[in-house]
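Of the protein chains in this complex, all but one are displayed in their positions.
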Amino acid sequence: MTSGSSQMTLRTDGLVKRFGDTTAVAGVSLAVEPGEFFAIVGPSGCGKTTTLRILAGLESPTAGEVELAGRDVTDRPPRDRETNLVFQDLVLFPHMTVAENVGYGLARDGVPEATRREQVEEMLETVGLSGFGDRDPASLSGGQRQRVALARALANEPSVLLLDEPLSSLDRTLRTEMRTELRRIQRDVGTTFLYVTHDQESALSMADRIAVMRDGRVVESGSPSTLYNRPRTAFVADFLGDANLLTATVQGRENGRVTVEAGGGRFDAAADTGVPDGSVTIVIRPEDLRPGGETLSGTVRSVSYKGAHEEYGVALDGGDSVRVRTRADGDVTVGATVGLDVLDASLVTEANTEDGE
Amino acid sequence: MSGLTDRSWWPSTPAARGTVADAGLAALPTALAVALGVVPLGFLFVESVSPPVTLTNYAALGGSVYPDVMLRSLGIGVVITGICLTVAYPVTYWLAHRCPARYRLALLVSFTLPLWLNYVVLNYTWVWILAENGLVNVLLTETGLADRPLDLLRGGASVVVGPFALPSLSLGLGFVHIYLPYVLLTMYVSMERLDYRQVEAARDLGAGPVRVFRDIIVPETYGGAVAGALIVYARIAGAFATPQILAAPSEQLIAQVITAQFYDVLNYPFAAALSVAFLAIVLVGFGIGALSSDVRAELGRW
Partner (left out) sequence: MGERRSPPTAEHEQPAGRIERSVDRLHGGLAAVVNGGFFRVTVVSTAVFLYLPVVVVAYLSLSPGSQPSIPLDGATLRWYGEVLTDTRFVRSLATSTAVGAVTAVAGTGLGLLAARTIVRGRLPGWVRAGVAMTVAIPLFVPTVVVAVGIGIAAGRVGLGFGLGPVLAGHLYWVLPFSTFLIASRYATLDDGLVEAAHDLGADGPTAFRTVTLPLLWPALVASVLFAFALSFNEFLITFFLAGSGVTTMPLEIYGKVRIGATTFLNAASVLVLLISGAVAAAAASLEPPT
């Protein structure tokens, strides 16, 4: 990472955006560190794209502030912001060559022709498109167009690159490949990336930190592993992967852990937040239930083979149903009785936002 | 939420500036359209009820030849529009779905080229086809099919069938010649959008040509047909030069009467009253046509 003095922090404070009667963004506060790969993830309609467009200056917020390196840029037009946006549908300029597309921002900054050509070639090399400069964007493949869009947005060295689900149009294989590429390019150029997506897999695999949004608010933010393994809300647990949500009663507590009774068994669960009395919700990932144990027991209702692993639907004796994921060995059949150990569990709240509203 | 500075009451500056700038850009064309469109229509209306305020100009519309002229204009508009549609249906169907692709563009261009040509000149060319010493009469007399030239140019009084006055031969040909290309173009646009697999499916299910036409082609392209009709109808009914060049003396059309009142009689109020009455009738027709949302969508493309 080449975090120099040109690196800045992006901060927003209580962003609100209303379109008529609908509130798209309902108070978003974020802080993105220099050089960070930050992802905003959430279901469609959660306000993530609007937030991104406010950051880019393409929408002005109804309330709240956007700060770049400590300076308020809320009212600055997009051209005066050191942020660049990679659009969801890329919007490459169809009447320009690849090189002209990439050099567009440099030309606007008044970079002389010769320097510009050099920088464009360098940028194309970074994104793996050396020698494509004279091509027509329409003649490129989907993945290549992604790279051009990326190069165009990076060429005039923005301090923050905003990406609006640019991989959503690619097929699965290409998307996986581009994720790795994006991560590599981000490390190479050292620019802060703010990536918006509804695809939790993309966010988990690329980001240093993630903010999960819902209904115009940030529900939780943190590192991918924290959010995945120690979600604090049922929503995040469910959104970031498959989750078994069980109602439990707290039996005992110590040092951030609680002993709970759920599904007819008793086990420990992590509790990072305050623990309410009485009935709580705990989340167990399907891969954290190991067959052959004795904490919980139930009857196998369904078995589905997924290649590398198998998934069972198990009706617990205690009444709940859970999903269990384990390495495929073909031993378990529908109707069999199975005992399960709980490897990991977390206590979650149903609360909607980080503010605990 | 303590950190919020609520700015919803303040018109965000860039947006407001954008609106002002765009209003400025819109001003010039809008001013032209208002000055030469809305204002003259206002003048026309005021003129039609002058001097001071009177309805005598409108009362005069009922007298003399004016009801006949009005009816003839509208009737000829209907007849010519109908002929254009009748020709345009098979031609555009063939062009859009049967024509070998490599000829399609060239044929489409040649069918629509007359749109770019001068209609006074195009009307004039028919004189040499129909005149006493024109192509048709020369062929007829030379081959002995007729012993003397027929009265084809500006000849024959118009035949009235029900409410419709049929135009004389030369007027009809002249009108179809200059307005058919418009109908061909609008019809082609909607014919092209017709999914030919529907026709094939209908054939496969045993439909004959007539059924295919009635059940598939007409419903799928009717928007284009009405749009084409709306585009040419008012122009035919309100044509001036074509009847001046090709109409029989007995078949005056409304535009000729209006022009005569304006130019020769210098009776502006009466010319205005004729115009307003004619406009009202045409607009009522448009209103009926535009009621269908299909047609509105089709016109939206224009």
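So that you can tell them apart, the chains are marked A and B in the order they are listed, and the count of residues begins at 1 in each.
One rule holds for everything that comes next: contacts are C-beta pairs under 8 Å (C-beta built on N, C-alpha and C of every residue); 3 or more make two chains touch, one makes a residue touch a chain.
Quick caveat, the model's predicted, so the values are computed rather than measured.
Student: Could you tell me which shown chains are touched by the chain that is not displayed?
Tutor: Those shown chains that the absent chain touches are A, B.
Student: For a quick check of understanding: of B:Tyr124, B:Tyr196 or B:Tyr222, which residue touches the chain that isn't displayed?
Tutor: B:Tyr124
Student: Can you tell me which of A:Arg152, A:His198, A:Arg214 or A:Arg323 touches the chain that was removed from the display?
Tutor: Of these options, the touching residue for the absent chain is A:Arg152.
Student: Which of these, B:Gly18, B:Pro67, B:Gly82 or B:Pro219, touches the one chain of the complex that we don't see?
Tutor: B:Gly18
Student: Could I get the residues of subunit A that touch the absent chain, sorted low to high?
Tutor: That gives, for subunit A, the contact residues 56-58, 77-79, 83-85, 87, 89, 91, 93-95, 104-105, 108-109, 152-153, 156.
Student: Against the chain that's been left off, what residues of subunit B make contact? List them.
Tutor: 15, 18-19, 21-23, 25-26, 28-30, 32-41, 43-44, 47, 87, 90-91, 93-95, 98, 105, 107-129, 131, 133-135, 138, 176-177, 180-181, 208-209, 230-231, 234-235, 237-241, 244-245, 254-255, 258-259, 262, 268, 271-272, 275-276, 278-279, 282-283, 286, 301-302
Heads up, the rule we're going with is that only the chains that are shown with their structure count from here on.
Student: Let me have the rounded angstrom distance from the C-alpha centre of subunit A over to the C-alpha centre of subunit B, please.
Tutor: Taking the average C-alpha coordinate of subunit A and of subunit B, the gap between them is 58 Å.
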